[in-house]
Every structure is written in C-alpha cells, then in structure tokens.
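Shown here: the complex without one of its protein chains, the others still in place.
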Amino acid sequence: MSAELVLSGAIFIGLAIIIPIVMIMTVMLGPRSDSAAKNDPYESGIKHVVGHADQKFSVKFYLLAILFLIFDIEAVFMYPWAVSLRELGVFGLIEMTVFILLLLTGLIYILKKGVLNWR
Amino acid sequence: MNSPASFMDAPALFSADGLLGIIFLIMIAVTLTGGFIAATAERLVRALAGIVICFTGVAGFYYFLNSPFMAMMQILIYVGAICITISFAIMLAAPERTRKTGPANLLSGPLGFIIAALVFGGMCALALRTQWEPFAKSATGTVREIGIELLTNHSMVFELISLVLLIAIIGAIVIARGGRTG
Partner (left out) sequence: MQDLMAILPLVATGAGAILLMLAAAFESFRKEGISIMGIGLFAFAFFVQLAVANSGSFAPYSGVLNGMLATSTFTKVAGLIILACGFFSAIAAQAYFTQNKGFVLEFYCLMLFAACGMLLLTMAAELITLFIALEIMSLAIYALVGYDRKSVRRSEAVLKYLMLGAFAGAFYIMGTVFIYAGAKSTSFRVITDVIATTGFLSNPPLVGGAFLILFAFLFKAAAFPFHAWVVDVYDGAPLPVTGFMATAVKTAVFAVLANFLMISSDLQAAWVDYLFYIAVFTMFAGNLIAIAQNNLKRMLAASGIVHSGYLIIALVAIQAKTFTGGAMLFYLAAYALATLGIFAALSYLAGEEERRVSFDDFKGLARVRPYSAACISIFLLSMAGIPPTAGFMGKFYIIASAFQAGHVSLAILGIVSSILSMWYYLRLIVLMYFREPEDRFEVAEMTLAPLGTIILAICVFAISFYPVVL
C-alpha cells in the first residue's frame, strides 16, 4: 500500500515539475507569429463568436449534442462491465451484446434518418 | 449513539478525519455556491455555469461517499454532456432581452417558499429521527461491485436502460425534426 502511495506521489511530483518545464520550453523554442487571423477567436461553423453568448443556433447542433449525450451514457455503462468482465464471463458478454445491439438499431435509425448529414 | 453529535466531538483538524471533514465542507460550499449562482443569475448562460459548479460539488459528494463510479458518471454525464446540451438549448431559444414577462402572481412567491420550507423541514425531521448506520459499514460501491450487481441481479434493468436510450433517440429526432425525413 505504502509503495503505491510513494509511487503515485512520485508521479504527481514528477508531473508538477515536467509540465511547467514543457510549457516554458514551448514558449522559448517554438516559432511565434502574430496576425489578425490568428488572434481571431475561432469556433467551428459559428461566425460571430464575439458578442452575446445567447444567440440563435441551428437545431442540428442540439440534436448532435443529445445524440452525443445518449451514446455517452451508453459508454459509461460499458465501464462497470469492462471492470468486472472476468467475473461475469459469457453471460455478461451476451448481456452487453444485447445492450449494444439494441443501441445499434438506434444508430441505424439515426443514420437512415440522415441526422448526421451536415447540410 | 442517540445523542446528536456536538461540536466538541468533532475530530482534530489535522487528523485524517479532520481533513476529510474540511474536504466535505469544501464540497458543501462548492455545491451551495453553484446552486446559489444558478438560482439567482439573471442570464441563463450564467445560471448554467452555476449548475456546472453545483454538479461538480455533487460529484465530490459521491466520491466522498465512496462511490467513484457515481462521481465519474456525474462528471461525465452531468457536467460534461447535459450541461453542454443545456447550453445548446439556451442558444436554440430566441435571445430575450426583456427579462420581466409580466406581473408575477402575488401568491406564487410565498407559496413556493412555504412548500420549499415544508420539504426542507420534512427532510430535516427525517434525517434527525433516523438512526443512521456508521458510514464504514455500508461502504460498497466500487465500479466492480456495481458492474457485477448490474449485470447479474439487475440484468433486466440493464437491458431496459438501452431501451430508454433508444426511446430518447427516437423522441429527440421526432421532436427536433418534426417527422421530416432526410
């Protein structure tokens, strides 16, 4: 137990030293450039980034966020299964397959509906 | 055991329990601050930021209560995904510059306060009257245990969760696109 503690402590201290060094090195060694285009805030697909945060959006963004949320939850449920994979054996695998297959039909539905087509 | 814990029974500040207590208090502070910001913010986006802080504090509680899986879910799903979705939802709505939508019902404020006070009082009464078991005894909640429990005893619930997600997919697409085929 204490060996693990020492090891993890060493890793944290190591990181605490390495990360600032790397950051300083990039500033010192890397090439630099300043231009209007580079300083312009950029967000994919959104033209007016500067201004009020509450501006109108396309519903496509929202659908994408919802679908991300749903598959995110799916991924979270795979985690406890993955951790106890050996104890659960074949039965767990079958259960997970059913789970994934059910959501796969959902994915097919999404694809056929053309929700992911960005037009 | 029956008498409520007094301040004098509190552990020393720099013992392990004392440090845990300080972390716990920080979590409470984070959660309450976030909740306060969310409830009082004039702008929806700021309220959302408050919710993010609040959810992070709650994730801390889960971790503190020996349930790292719940903490992870809270961060990943609530702080990560749901708050992003809410931000999209806010941005979908028309930007409203006018804040007041009309004269509020005179009764609704006090009535809401009374109901909230009743709920709070009920919860307090419940918490004080119950003989809680010491924390360490009920400390099961590792990811492995949850996985085994979820896929053996609660296997049906596990499969049903995928059904819920499936309906969520259909519902989201049907409502957002209004049945349009693409």
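Residue numbering begins at 1 within each chain, and the chains themselves are lettered A and B in the order written.
Convention: a residue touches a chain if its C-beta (ideal position, glycine included) is under 8 Å from a C-beta of that chain, and two chains touch if they have at least 3 such contacts.
Since we're looking at a predicted model, the values are computed, not measured.
*Asks:* Among B:I22, B:I114 or B:V164, which residue is in contact with the omitted chain in the full complex?
*Replies:* B:V164
*Asks:* Please give every residue of chain B in contact with the chain that is not shown.
*Replies:* 122-123, 125-126, 129-130, 152-157, 160-161, 163-164, 166-168, 170-171, 173-176, 178-179, 181
*Asks:* In the whole complex, what residues of chain A lie against the chain that is missing from view?
*Replies:* Touch with the absent chain occurs at residues 102, 105-106, 108-109, 112-113.
Here is the rule we go by: only the chains that are shown with their structure count from here on.
*Asks:* Taking the touch rule as given, give the residues of chain A at its contact with chain B in the complex, in rising order.
*Replies:* Going through chain A, the ones touching chain B are 52-57, 59, 61-63, 65-70, 72-74, 76-77, 79-84, 87-88, 91-92, 95-96, 98-100, 102-103, 105-106, 109-110, 113-115, 117.
*Asks:* Where on chain B is chain A touching in the complex?
*Replies:* The contact residues of chain B facing chain A are 43-45, 69, 72-73, 76-77, 80-82, 84-85, 88-96, 143-144, 146-148, 150-152, 155, 158-159, 161-163, 165-166, 168-170, 172-173, 176-177, 181-182.
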